[in-house]
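Heads up, this is only part of the complex; the chains shown haven't been moved.
Going in written order, the chains are labelled A, B and C, and every chain counts its residues from 1.
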Amino acid sequence: MTANEPVVVVNQAVTEGEALAAQRAWCSALLEINATYEKEGQAAAKALAEKVIDAAYAYQMGAVLFKPTLTVNPQTFRPTRAGALSYFVGGDPAFPNDKGFALKGWKKCEAVNNAIFLDGNSAITMGKVHFTDKNGKVTTVDKTWGYVRDGAGNLRINLHHSSLEYQPK
Amino acid sequence: MTANEPVVVVNQAVTEGEALAAQRAWCSALLEINATYEKEGQAAAKALAEKVIDAAYAYQMGAVLFKPTLTVNPQTFRPTRAGALSYFVGGDPAFPNDKGFALKGWKKCEAVNNAIFLDGNSAITMGKVHFTDKNGKVTTVDKTWGYVRDGAGNLRINLHHSSLEYQPK
Amino acid sequence: MTANEPVVVVNQAVTEGEALAAQRAWCSALLEINATYEKEGQAAAKALAEKVIDAAYAYQMGAVLFKPTLTVNPQTFRPTRAGALSYFVGGDPAFPNDKGFALKGWKKCEAVNNAIFLDGNSAITMGKVHFTDKNGKVTTVDKTWGYVRDGAGNLRINLHHSSLEYQPK
């Protein structure tokens, strides 16, 4: 080897750009599930949601730390893929309170971050996400996403905590 | 070196036990800040809260991803130490809506985890935290904590997302 | 969720036991490649070595930091899969000095560690490895192995530095 031979660099670090791209992909997938539901019905929306979850979440690692926006006791948390799927598209008798968050007519989804923590092969983002429905009504949530890089080099969500904004009485 | 010489193992991995201990320490500190407030007033409580934040949070890394339970726009997130301190003990004109969460008469604090993610020198926990006040009233929040190991070997909170349970209308 | 519901723990940390098992697997594979060579010839040994490299090394991440024991300039380092394969079984005109380290009649291979560094989803070991050939002659090397966990949960070698012991003149 000589001094001017190129150095091979293997870089596993998650960049801010990758985290932002993963957020945009999540928003796009949500809108696409809703559009599929409106055009083709719940079964098609569910099939798409399964693909999205399998591609974007890290359930293959054993569990995901997932607290969706609108879940209630005793099913607040959704550590399993089945619980995530039911939350997004409903229709699962095992989760009777789920109406399908992705089916609520969303036309726009935008993440506005407050802070991002990049820790090597993982990243965490925290901020607001604004959802606009077909009537123009905006719902804003406080959202934390954690991402890990999988073996194929893609980011996957291993943490998702979403909550409605606090309303002082 | 011989075959039976002991192997030196440097282990940076965060264990479940360490994460649980950090949760208990957070709860204990909250109760202690409240007790100090009741006995010695706001200034003493504030001094203690500063020590707690400096020991338990990772603000020295540049920022903490912190969404407290009761904050409102435009100060929902508290990436700075000053914002965290104000949230816990109030009294900072820069954060006029903060009443001091740690001063609300808490007598008991208990974390009940749903899932834990251990990723080497960091960990994330998600679950319920139950706060009981002096009148026996219980407030439950959904809480995510992220921990990183600092240079001295201690866990520090780099992520904290807390939210009241969703109330369906 | 109730307080006595089991907590789901996703643990990505590499343990000392996993690192030791990976070392034993490397030694076993080396002996097996040699045995295959003796019984079935170079082509069969090469086919097995390809399987071993693909299962045990992290070339799919882009490169491996590999300094084998017996390589010389200008091909000291073997960041590519082809370079690793040639080192173990020879026969590649692109690496004319390689005789095939795995084909040297090894009957025993034992790692004796000096120190191990466990850093979450990666680990590094350093120590002696003793190779015994069919005549009972022992060759000892100083060896560092780095391991990373892949997407399927298995450890893969991303670092391998091996060197003959220093001989003072």
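The rule we apply is simple: contacts are C-beta pairs under 8 Å (C-beta built on N, C-alpha and C of every residue); 3 or more make two chains touch, one makes a residue touch a chain.
As the structure is a computational prediction, the values presented were derived from the model and not from experiment.
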{"item": "Subunit number of the complete homomer, 3 shown here", "value": "4"}
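Note that only the chains that are shown with their structure count from here on.
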{"item": "Computed distance of Cα centres, subunit C from subunit B, in Å", "value": "43"}
{"item": "Gap in Å, rounded to a whole number, between the CA centres of subunit B and subunit A", "value": "25"}
{"item": "Multi-partner residues of subunit B (each touching 2 or more other chains)", "value": "114-117, 119, 122, 127-128"}
{"item": "Of subunit B, residues touching subunit A in the complex", "value": "63-67, 69-73, 76-77, 79, 97, 114-117, 119, 122, 124-128, 142, 144, 146, 148, 158-159, 161, 163-166, 168"}
{"item": "Subunit A partner contacts - residues on subunit C that touch it in the complex", "value": "1-2, 8, 10, 12, 60-63, 73-74, 76-77, 79, 121, 150-152, 158"}
{"item": "Residue numbers on subunit B that touch subunit C, as the complex places them", "value": "1-3, 5, 7-14, 16, 112-122, 127-128"}
